[in-house]
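Yeah, one chain of the complex is gone here, protein chain that is, but the others are all in their spots.
== subunit A ==
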Amino acid sequence: MGNVIEIRDLHVTAKTDSGRVVEIIRGVDLDVADGEIVALIGESGSGKTTIALTLLGYARPGCSIVGGSVTVDGEDTVAISEAERRSLRGTRVAYVPQSAAAAFNPSKTIMDQVVEVAQIHDLMPMDAARKKAVELFRALALPEPETIGARYPHQVSGGQLQRLSAAMALIGDPKVMVFDEPTTALDVTTQIEVLRAFKAVMRERGMAGIYVSHDLAVVAQIADRIVVLKGGEVQEVGATEAIVHRPSHSYTKALIGAFHPRARVPDPEAAADGPQPILKVSGVTAGYGGTGRDKMPKYVVLKNLDLTLERGRSLGVIGESGSGKSTLARVIAGLLPAAKGSIEMDGVRLGQATRDRSKEDLRKLQIVFQLADTALNPNKPVGAILARPLVFYHAMAGRERDAEVDRLLDMVRLPRGLKHRLPSELSGGQKQRVNFARALAARPELILCDEITSALDTVVAAAVLDLLDELQRELGLTYMFISHDLSTVEAICDRVAVMYQGEKVEEMPTSRMKSGPEHPYSKLLIASVPKLDTGWLDGLRDDPLMAAAMEGR
């Protein structure tokens, strides 16, 4: 069996904003045999997407391929002309991007976009292309394959759109498929069906593929071999089974280690005093859009929700996107006044909106957002960002304030010199620490964490979670931890609430999460989390619960 992809000594450089040229891929070699799926795995900035794009002879703006060869199906994409590359793309190599929603043109029907590749390369008559597209829709297990092409991108779900973008890539019968984190933006329950469809299609057609991901468990389901990358260099290559069970390189071990969270040990002190509620949410109904005559919002997101947070403990809130998790945090923080119901803190009823609350109430309850990129003012140095809550809540000034900023930076394990930098000059993990430190600056009792580790790499996220855990012990903090990532919740929470369509369907101790969820939706959600086991996805077929859930999609 020959190799369909051969990468030899690939070097790619990138120009930074300050005009410096840095080498981001440093001499990578990679082979992919016919019909083989190879996964590229690594943290962000490790060069996995850059390598995948060189297969299409493409380097992102500012990047350039400076050395080596990338041979795809007998042609070196580095050496050939731009016109030849154009004829290569779509017909012999095809690309499935991370965000299908951004990859589709919202003003054209899906069918027009799927057959575009055939049209551009003049591969077949349009009628034949449409027929082929319908076959692909069927192969990818899309509902109503005959008519789904007539819809517009916003009329299908995220998981369906991702499969449609695979159809778009498959229409030119490429030899090689490049998947760039195709399931990262999807919910776990949706991820399964997309993965399954991809795997079936690839296997059936015997195509070779490159699958880029940072999620080891996902990769374990679909890839034959795994290439672990870090800093633009190959760290370890091996068969999936071997990498997952017998990693040899320290970085791979760290990746796998981060996947198995330490089981949470309940703090004995807190347990001894018995549960003390700090926050009580009762009968909260909230939503968006103008309120009607019945004083109910137009689009109700939360329905009659009850929740209790105990002092010094963590409550995880899980559920798929659109289940109302973030809305819940916004209602508790007073950013979105509830239409009905009450929120009590330490037995005192809080105002519905921030302006109805006292500074002291606001101080006790802080919220930390998912994206540190947008949660930190890009024009303020870290020191000023951290100083503001100190000035605002504690009226600190001068040296006292500066000392406190230093202390906060120490607390979140950041070097003190960082306070003179702007957020854009920090890494993702550092930004998220600053984001968290700003909440700590208020000396809160309760912190609402909205997906704070979701945008971080596995290893970095694990470090942030450790930090949160430690700070909770030291400062006696209470967390409400919103996440769609169940292993994160497992690592840090004492109890878990499962949300589904704006309602809390179940609440249970974390320890019971794996063994005995009762509500069917919780069961489905928890069973959908990929396991670090190569046979997991195929094994699901035999699971009656999953089979039933798949029917409707």
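Everything that follows uses one rule, which is that contacts are C-beta pairs under 8 Å (C-beta built on N, C-alpha and C of every residue); 3 or more make two chains touch, one makes a residue touch a chain; residues count from 1.
Following the convention adopted for this analysis, contacts and distances are computed from a predicted model.
Visitor: When you check the chain that is not on display against UniProt, which of "Sporulation protein YqfC", "ABC transporter permease", "RNA polymerase sigma factor" or "Copper-exporting P-type ATPase A" does it turn out to be?
Guide: Options "Sporulation protein YqfC", "ABC transporter permease", "RNA polymerase sigma factor" or "Copper-exporting P-type ATPase A" considered; the missing chain's recorded name is "ABC transporter permease".
Visitor: Which one, A:Thr16, A:Ser81, A:Ser107 or A:Asn379, makes contact with the chain that was left out?
Guide: A:Asn379
Visitor: Pick from A:Val72, A:Val114, A:Ile171 or A:Ile367: which residue touches the chain that isn't shown?
Guide: Only one of A:Val72, A:Val114, A:Ile171 or A:Ile367 touches the chain omitted from view, namely A:Ile367.
Visitor: Name, in rising order, the residues on subunit A that touch the hidden chain in the full complex.
Guide: 19, 333-335, 354-355, 357, 359, 362, 366-367, 369, 371, 374-380, 388-389, 392-393, 438, 442
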